[in-house]
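My structure is below; once you've seen it, I'll send some questions.
One chain of protein is taken out of this complex; the other chains stay put.
To keep things simple, chains are lettered A and B as they appear, and every chain counts its residues starting from 1.
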Amino acid sequence: MSILLQQLVNGLVLGSVYALVALGYTMVYGILGLINFAHGDVTMIGAMVALTSITALSGHLPWPAAVALGLIAAIAVCMVLGYFIERLAYRPLRHAPRLAPLITAIGVSIILQNLAMLIWGRQYLAFPALLPQTWFDIDGARITSIQLAILGIALTIMLILDFLVRHTRLGRAMRATAQSPQLAGLMGINANQIISITFLIGSALAAVAGLMVSAYYGLAHYYMGFLLGLKAFSAAVLGGIGQLRGAILGGLLLGVIESFGAGYIGVLTHGLLGSNYQDVFAFFVLIIVLMVRPSGLLGKPAADRA
Amino acid sequence: MGTPASTFSPATVGKGLLLVALPLLLQAGPGAAWVRIVDVALLYSMLAIGLNIVVGFAGLLDLGYIAFYATGAYLYALLDSMQFNLHWPLWATLPLSAALAGLFGLLLGAPTLRLRGDYLAIVTLGFGEIVRIFLNNLDTPFNLTNGPQGISLIDPIHLGNFTFSRPHHFAGLTLTGTQQYYYLFLATIMGMAWLATRLQHSRIGRAWAAIREDELAAAASGIAVRNYKLLAFSLGATCGGFAGALFAGFQGFVSPESFNLMESVMVLCMVVLGGMGNVNGVIFGAILLTVLPEALRMMGDWQLNHFGHIWVDPNDVRMLLFGGALILIMLYRPAGLLPSPAQRREWQKKLP
Partner (left out) sequence: MNTLLDIHQVSCRFGGVRALHNVSLAVENNEIFGLIGPNGAGKTTLFNVITGLVTPTSGNVTLDGCSLTGLAVHDILRYGLARTFQNIRLFPGLSVLENVLIGRHSLGRTGIWGAISRNQRTRREEAELRDTAHRLLQQVGIHHHAQTLARNLSYGDQRRLEIARALASEPKLLALDEPAAGMGQTERDALRELILSLRAQRRISILVIEHDVKWMMALCDRIAVLHFGERIALDIPERIRQHPDVIAAYLGSAS
């Protein structure tokens, strides 16, 4: 029982990070119909910037202030990055054939990865423990302080975002633009501005997620964005791409699936496959969802037209 | 179209002679290493031709293409090495490698190709990674792939008693292994390019073009969209598997590291840079992107000679340059460096 609960806790923590990244994918997809391949790498940049700033500041400032400033620096850098990625690589191609922005997105992703490699090197970097190593015991399962913090912060951010999109003017404008940029334009909404804001929000979330995932594993690496991005995208599809709540549900669910999968795959396959296959679950989830319910858990089933 | 090429104009004959003499000239001039570089460029050309069927003809973005290359390479490695002490003849391994890759293409494409095009991109991206993970881990519980060490001591490509890696004498000339591979690869590419061009200018190629242009209108014109996508996808995969088998025999060694995501991206770069949809263009792209890093390497040596220190490591900036090239080409020259006339017209889209 306690192992089961432990897996659930681990899965939810991991899943809340996936959900934050998935939100970035889903918001951009909802508005532009574009898979922002560079989003995972923006997450990585967030982790790297946070790492560098925290390390640099920790000698001069009290630890919590250094962490807070590091987070702010990561958010700021990622927002600027997200803004310019959209302006330079996606916006000029908005009316080009569908393939074109997908290809520039790959280009951006490669550039970010290799820039990071030049700046921070090829090796795995140790990420400092942001919180004291304490834990709480719930019915035999152990939840560490960092896990609790990740879960708490992620859920708070999601609630705020959900409120923002559902109940504010900006949220209405975002939803209108997602429905039809032309119509939104007729109603006096500046679609370009809304798209920029979407990228800014998505990138800020990515920065937070980057810091969280690095703090959780205690590692940062220039290539970490790739797999994280792939999983987060799978989560977004699982929940129903374009749906904010879908991304959250999909993220949490994928985290739990992975955690249980990695924990039990050995038992299930009689030791044939080990936990080194953890990274393939997201992919199989993606394929199965696309086969069985391509609109995702919360998406409206669309007519399959061709 | 085939007609102008089949007339023997002096230019065609000249080009043909140059192609035949190239490995001899390279060996005599810049050295044997360059023959090998050109061989690798030819292997990439095969991949570019195959991926071009998927991306250029049918307009589907495949980001895990290298997985099919890996499939072909590993099957060849398993059937012709000491791993299981099997030494199957080429006429069996080569078609099997191509067919297995094509089958993987079918299995992957069938569930995903009925969905919007961009899902395919991400699913193939994941697939490429999955294949690598499996290759890395399938040394237990049963040693199939030998894990991260990879499979070495793969038999060189041999037809009957003719082993391509061994020097042979022809009409007073001695050809080295790499030179003989050159001719084998060149012949393969000509065959593949010919097949691809034939398909492009046929009822099938038109159906692909229609799907690329407007899927719904294509369906309303009676084209079974999903089947044609599947055909393009698995034909591309087949080419990848074929090239993979040749690669395994040529290299004598395969490991999961040769098939990472960056390799898929490289082949995509070749297709995009050379000119999507144009067979000659993508071959040009493949050769350019294989030879260019070698030129960059020389710049590293140059720095070392002049400054006594390498300030900018060409290996580090290589991928950076490729990423930048992808973006710039899409923004300013979407038809590629060497587009076909039709393709050039097609991408001349009014941008706001």
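Everything below uses one rule, namely that a contact is a pair of C-beta atoms (placed from the backbone, for glycine too) under 8 Å apart; a residue touches a chain by one contact, two chains touch by 3 or more.
Owing to the predicted nature of the structure, the values given are computational and were not obtained by experimental measurement.
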Per the touch definition above, residue among B:L78, B:L100 or B:L199 touching the missing chain: B:L199
Touch with the omitted chain, as defined above, among B:L175, B:V225, B:C239 or B:L338: B:V225
Identified contact with the non-displayed chain, of B:L63, B:A77, B:L175 or B:A209: B:A209
Residues of subunit B (touch criterion as defined above) contacting the omitted chain: 195, 198-199, 202-207, 209-210, 213-214, 216-225, 231, 342, 345-347
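Just so we're on the same page, only the chains that are shown with their structure count from here on.
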Chain centre separation in whole Å, for subunit B relative to subunit A (CA means): 33
Interface residues, subunit A side, partner subunit B - complex: 33-35, 37, 88-89, 92-104, 106-111, 113-115, 117-118, 226-227, 230, 233-234, 237, 271-272, 274, 276-277, 279-280, 282-283, 286-287, 290-291, 294, 304-306
Footprint of subunit A on subunit B - complex, ascending: 55, 59, 61, 63, 111-112, 114-115, 117-119, 121-123, 125-127, 129-130, 133-134, 137, 140-141, 215-216, 218-219, 225-226, 261-262, 265, 268, 272, 276, 316-317, 319-320, 322-327, 330-331, 334, 347, 349-352
